[in-house]
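With one protein chain withheld, the remaining protein chains of the complex are depicted in position.
Then we have chain A:
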Amino acid sequence: MNRAPSDLLQAAFADPVLDAQKCFRAALKALSEPGTRQTLVSVAAIEPLQAAGYALCLSLLDNDTPLWLAPAFDTPAIRANLAFHCGCPIVEAREEAMFALLDAAALDDLSGFYAGSERYPDQSCTLLIQLERLDRGPALSWQGPGIDGSRLVGLPLKPAFWQQRAARNDFPRGLDALFCAEGEVLGLPRSTRIGDSLQEVA
């Protein structure tokens, strides 16, 4: 009997149904009002996956959602807990993933993630991105649906991410992203246009 994987298991949401619904609601609100921060339900982290990212995983993933893990998150503990609590298949090929769990180091290359088709743009891959914080980066002006006029958002991201995102954004096709840090989530749907910056982005 192989007991190693079960030793890595840990408890997830205290109230699995209600907590998952609260996090799902927060994720919906984050995507419908891009750039605003929404609070997630607290859950015990699995290093290096922090509470916010794990809470998103627990509420969004199930056995119908193939997940791609960034190398930083590809640990036995994370695999065992996601398999146990979410039951999501973990895929090696980016093309097959409906969700991708990424850290800041994985944002330089977003190639391969499915951006949806003209007929079914909703089938694109959603990026769950764990950052160290959601502010104190170069402030950019976001515009588009869900934003009254424009909103200044200072995510600590490298210019490479914005180039990668723009290269894959061909509306209605594109990638939606949920950034999470410190118990909060911030949405960046494909419909949001990134305008001029206050501090110049290289």
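The criterion applied here is as follows: a residue touches a chain if its C-beta (ideal position, glycine included) is under 8 Å from a C-beta of that chain, and two chains touch if they have at least 3 such contacts; residues count from 1.
The rule is short, and it goes like this: contacts and distances are computed from a predicted model.
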**Message:** Missing chain, UniProt name, options "Phosphonate C-P lyase system protein PhnG", "Branched-chain amino acid ABC transporter permease", "ABC transmembrane type-1 domain-containing protein" or "Succinate dehydrogenase / fumarate reductase iron-sulfur subunit": which is it?
**Reply:** "Phosphonate C-P lyase system protein PhnG"
**Request:** Looking beyond the chains shown, say which of A:A11, A:L28 or A:A105 touches the absent one.
**Result:** A:A11
**Complete:** Note that chain A touches the absent chain at residues 1, 3, 6-7, 9-12, 16, 84-85
